[in-house]
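As you look at this complex, bear in mind that one protein chain is not there, while each of the others sits in place.
On to subunit A.
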């Protein structure tokens, strides 16, 4: 059950180390604050789950934001109705997202290819519209679902546990300890490492082999005695549950749930992350998630003054030119940079950043005259 190959053990150890030391290595990059690092971890979980579907089976879902949204709302409701403790909140987020994935997957998986993608997109847009308008009593529509001082919180009430957070709004807690800042980040980090481990297990299992078989040759799968439907549905539900967990964590670190988390742009985002990093690889989606989150939060904050300062050493005219050109690509223009990066990667490195890395390693080895190996993965 917990067995990993030697190679996977090493990968897991390195991965855990990288995640835990984020506050150190992100500092020089200007991103070492807890709020952002939490997002790094949360979106990495989302991407790992998405990759179990898209990477292993090749089925491209354009509606995974729905599960992220369901997870967020569920966690906030768990805070409101039951307890401010995050354990039930995260469990319910994951489970309810799984139920949604079961229903949406059941119908969407009746089709393959582009029709499957369109169906998932349609379902997610339905969820978004429902959350935004019809289901206002549950989702609080445009405003978003918020905590309130007078929420019932029956479990907390029954246990007589005073509301954590004192006079203001209650805050999420783990066994009585307020979840915020670095503590919040380390909870997300621990779950990210767990998610990575589960993904390793699935990749190395006969179940994972069957999913890859589906991606590789459905005809062979069917005439070899596999029933593809339940395999696909299981993969879809598992990846939906990862998304639900990520959504729950978004609410744990910031207890507001809004419909915008279900928008198609969120669904598109996760696709970009996975492709950017490397579809079907263990680590690729995580890297993709980090790069995109970094762009969205740090790159977008660079402004003209910062550029001016950076290019101070250049002669005036050149400095002006450089700043004018570059300023189109930073700040508001970060989408432009990301778009360019994405195009370059898809055209030149269809296997994403991970493929780029493997190519570099191979070239480096060849350069030193040693025998090129078939990539580290």
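Note that in this section contacts are C-beta pairs under 8 Å (C-beta built on N, C-alpha and C of every residue); 3 or more make two chains touch, one makes a residue touch a chain; residues count from 1.
The criterion applied here is as follows: contacts and distances are computed from a predicted model.
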Task = Given the options "Osmoprotectant transport system permease protein", "Isoquinoline 1-oxidoreductase beta subunit", "EboA domain-containing protein" or "Amino acid/amide ABC transporter ATP-binding protein 1, HAAT family", say which is the protein name UniProt records for the missing chain.
result = "Amino acid/amide ABC transporter ATP-binding protein 1, HAAT family"
Key: Option touching the unshown chain, where A:222, A:301, A:325 or A:343 are the choices   = A:222
Note = Missing-chain contact among A:204, A:306, A:322 or A:341 belongs to A:204
Note = Out of A:34, A:184 or A:213, only one touches the absent chain, namely A:213
Query = Contacts of subunit A with the missing chain: which residues?
reply = 1, 3-5, 201-202, 204-210, 212-213, 215-217, 219-220, 222-228, 230-231, 234, 238
